[in-house]
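Encoded as C-alpha cells, the structure appears first; notes follow it.
Complex shown without one protein chain; remaining protein chains in place.
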C-alpha cells in the first residue's frame, strides 16, 4: 500500500533530522527567542525575500497560523474574504469564526479570489448592519491545486491596497507553487504584493512548522501576544528555527518542492496520456483525476488517497498528492495500475 | 413624505402606551421576574400555544434574541444552517460569528430553507475537520416576504428531529405570517414543530420587545445567564411583560397584524392591476415591486422606502412595508402616484 | 411593602412618558439616526459637556454598554483593569470575558481604582506571556456608593494618559454622583478626563437607556457596527433620543438625581442619629447600614431591599437605595420602623 493521500505522510528531510540531532543537548532560550536558530532562520528568510524589515514568526501548523493572523488583524466587526473552497472556510472547523469573525465567500470554480469577487463583496456590505470586509485570504497553491500568476496577484494586491483591505496569502503549499512550471512569481514578489504570508514547512519536508512573514507593520503589533494567547507559542521554539534554517540553506526548500512538482508532472503527463480527465486544472502537486467507481475500487487495493467529489452516478474525482518524499516507482506503479 | 420603509417607524399601539402609563409609578421587581406582568404575559403566551411547559423570556430586540439563543444552544464547534438571505447571515453584522459560530448557508431563491438543503449541508460536513451543523434557523415570514406552509414546516421539523438538529424560528414578523391569506399555520403548530421560536413585538406595534418561546427544555437550561451575559436583560423587565400582556389580550397581536396584512394586500392588488412585476412572491406585509429608475425617483419625492436590488440597467426592486399603523390613504396615495 | 431594593423599581418620570405619548404616531427614521430626537439629544449632551466633538450613542442598558465599549476598544490580548467590586467583574455574568477579554482586578476597600493599583497591575504584566492592560474601568458612583473626587479622577486620568490606557467611566449612577454633597466634579470635567463615559438613564428616571459619550475618536471608529453586532441597536432608536432629550431639557436629569440624593441624605442622617454603622462610606443614593438579623427580619415585613454581606454571626449589611421616585414618607417610615 502506497499513500498519495497527502504531502505530510512522512517525517522530515534527513538534513532536518540531522540538525535536530546535532543541537539536541545544547541549552537554548525558549519561545522562539534564540538568536542561534530562530534568529538565523529569520535572517535567511528576510534575505530570500529581500526585505530586511519583515517580521518573521514560527508557528507549528497552518490552522494555528490562519486563526492567529486573522484574529490579530481584524476588529470584531471586520470580516475576511476568501474563495468558497478556501481552507479557512471549509477545513478548519470554524476556527476563524471561533475567533469571532465572519468568513465571506463567493463561489470560485478555480479556487482563486479575483478583484471582481472582492469588489462584489465590498459592494454588498455598505453599512453597519453588515460586517465590514477588511482582509482577503488566498492560498497559493489553492486547495484545488491551481495557482496565482504574477499578474493575478498584482491585480488582487492593487484592489486590496486601493480599498484598504489586508492581503494574506496562505503558503502551506508555497513550495509547490513556486516550483510549478506554470509559476512566474518569486517569494520576493509575494512579499512585495501581500501584507502577510506564510511559508509552509509541514507540507514541504519539515517535521512541522510554518514561517509567518509580516510585511505590514500594523499587523505585527503585539503579534507575539496573539501567538501565545492562541496556544501557538512552542516552548522549545528553536526546533522551528532549526528546521527553517535548514530549509533555507543551500536551497533545500526549493529542492524538496521541485521533487514533489516533478513527480506530479510525471503523474499528470501519464494520466493525460491515458485520456484521464481532471476535476481542476491543477499545475502543482495535487492532482484531481476523475475515474470510474470500479477503477477507484481497484486502485484502492494498492494505493491510498482521498476522494474529492462525486462527479456523476459512476464517477468520482480523487486527489493524488506528491511530496518531497514521493518515490518515482510509486508514480510508475499507479500509472501502470491504470492499464 | 410618507414612509413605507419598514414596520417599525411609529411608536406603539395606544393600548400599550396606556398600560405603560397606568402602571408607571407602581414598584416592580426587575429583570423580568415580576409575576404581575411578565408572569401573566408568560401565561397568556403558554395558553395561546397550548403548552403549559413552554419557557418564555422577553428580550428587547431581534438580533439580541438571535445571538443569545444560538450562543446558548451550540457548543463551540457547532454551526447554524440558514438561507443565504437569512437575517443572521446578512443583516446582523456578524453577531452570530461574534459568539464563535459559523453560519452555513445555501442559496435560496425564495428565502426558505428546505429539507434538501439541510441534507446537502449535513452531507458536506462529515468529520472533525469541518464544523458540525447543529441548528436550523428560519424566519417566518422570511426576509423577502415569503412564508412557510404547514407542510413545509412539518418536513423541516421532521428532518431536524431525525438528524438531531435544533429548529429555531425567527418570528420578528410572525404576526404578518399568521395573518397572511396564504397562511395555514397556527402559533400552536409552530410551537409543536420547533425547538424554540420568538414572537416579534417590535415589528407589530410594541415599543420594543420579542418573546422567546423555548419548547425544548435542553435549550432553556441556564438561559437567563445567557440573557444577562449578552446584555439582553432589561432592568425594568416588566415593561416587556406589560407590552406582551397587552398584545395577547383580546387578540390585539392579531388585530394589528391583520391591518398590516390588509394594507399589503390592497397595495399588492393595486400594483398587480397596474401590471407591476415583483422581485419575490411575497404574500405578507413586505412587497418588492420592480420599477424603472425614473418611477423610483418620482415616488421618492413623496414616499420613503428602501432599495432591495438592482434588476437591470434601468430597473430596481424596492421594498414597501406596511404595518399596524399604515394609513389606508397612504396606500391609495402611492398607488395613485404610479398613474 | 415599600421597596428600597434599587433605583429602577418604577417606570419613568411623567414628562418622559408625556414626550413618548406626544410623538407616538409620528414616523421616524430608525436605529438612532433620527435628527428630531436622537440628533437633538446628542446636541444637548454635547452642550452640557462643552464638547462639540463628542460622539454620543444611545443604548438600552448598562451591561450592553460595558461589553460593547470594551469589545470595541480592545484588541484580543488586551485587558481591562477595575476594582474587585467592579460591576463588570462581578455582576455581568462574565459579559466582558465573553467578548474575549480578561478583567484584571485588585482588592479595593472603597470600590475605587487608584493610580497605585493601576501601576501595580502594569508592573505585573511586562510581556507577551501575560495579557496587556489597555483600559481602566471605573464607576461613579461606585458599586458601594462611594464616589470620585476631582483630584482622584485627575490623578487616574493622568496615569492612564501617561501609560497609554483608555479611561472608561461607567455612569449608570452618574446623576447620583453629580448631585451628592461630596461631589466636586461636573459632567464637563468627566468628559475632559476620560476617553469614554456613559450617562445612566435607567437608574435616573428613564424607562431605559444609557448615553455613551466618546471623547477619544479612536474609540468611536466603527462604533455603530459594534452596537449592531452586540445586539444593542434599538430599532425604534428615537425612543432613546426622546428620553435623553427630556432628561437634558430644563435640568430634569439633575432634578431627579437631586431628589434621590436628598432622600438618601435624610435616610443616612436618620440612621446615623440612631447610631447605625455602615458597610461603606457612601455619600450617594446607595446606603449600606449594618443591622442585626432580628432587625433585618423585622424590617423585611414592610420593606424590601437586598442583602449586601454578612458581617458577623448575627449582623448583616443591607443595601437601601433611593431614587427619583422615592417617597419621603417611605424614608420616614423605615426610620420609624427602627425605633
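As written, the chain order gives the labels A, B and C, with residue 1 at the start of each chain.
The criterion applied here is as follows: a residue touches a chain if its C-beta (ideal position, glycine included) is under 8 Å from a C-beta of that chain, and two chains touch if they have at least 3 such contacts.
Please read these numbers as outputs of a predicted model, since none were measured by experiment.
Q: Consider the whole complex, including the chain that is not shown, and state which of A:60, A:103, A:213 or A:320 touches that chain.
A: The missing chain is touched by A:60.
Q: In the full complex, which of C:77, C:112, C:203 or C:259 touches the chain missing from this view?
A: Answering carefully, the residue with contact to the hidden chain is C:77.
Q: With respect to the chain omitted from the figure, which of C:38, C:59, C:72 or C:98 is a touching residue?
A: Touches the omitted chain: C:98.
Q: Can you work out which residue in A:28, A:42, A:87 or A:173 touches the chain that's missing from view?
A: The single option touching the absent chain is A:28.
Q: Just checking the interface: what residues of chain B touch the absent partner chain?
A: Looking at chain B, the ones touching the missing chain are residues 71-72, 75-77, 99-100, 128-129, 131-132, 222, 224-229.
Q: Touching the absent chain: which residues on chain A qualify?
A: 2-3, 5-6, 8-12, 14, 17, 20-21, 23-30, 60-64, 67-68, 92-95, 98, 202-203, 207-208, 225, 228-236, 239, 325
Q: Could you pull out which residues of chain C are in touch with the chain that's been left out?
A: Residues touching the hidden chain, for chain C, are 76-77, 79, 90-94, 97-103, 128-131.
Just so it is clear, only the chains that are shown with their structure count from here on.
Q: Whose Cα centre is nearest the centre of all Cα atoms in view?
A: The most central chain here turns out to be B.
Q: Just list the two chains that share the greatest number of C-beta contact pairs.
A: Contact tally peaks for the chain pair B-C.
Q: In whole angstrom, what separates the CA-based centres of chain A and chain C?
A: For chain A versus chain C, the centre distance works out to 50 Å.
Q: How many angstrom lie between the centres of chain B and chain C, each centre taken as the mean Cα position?
A: Averaging C-alpha atoms per chain gives centres 33 Å apart.
Q: Where in chain B do residues touch at least two different other chains?
A: 92-94, 98, in rising order.
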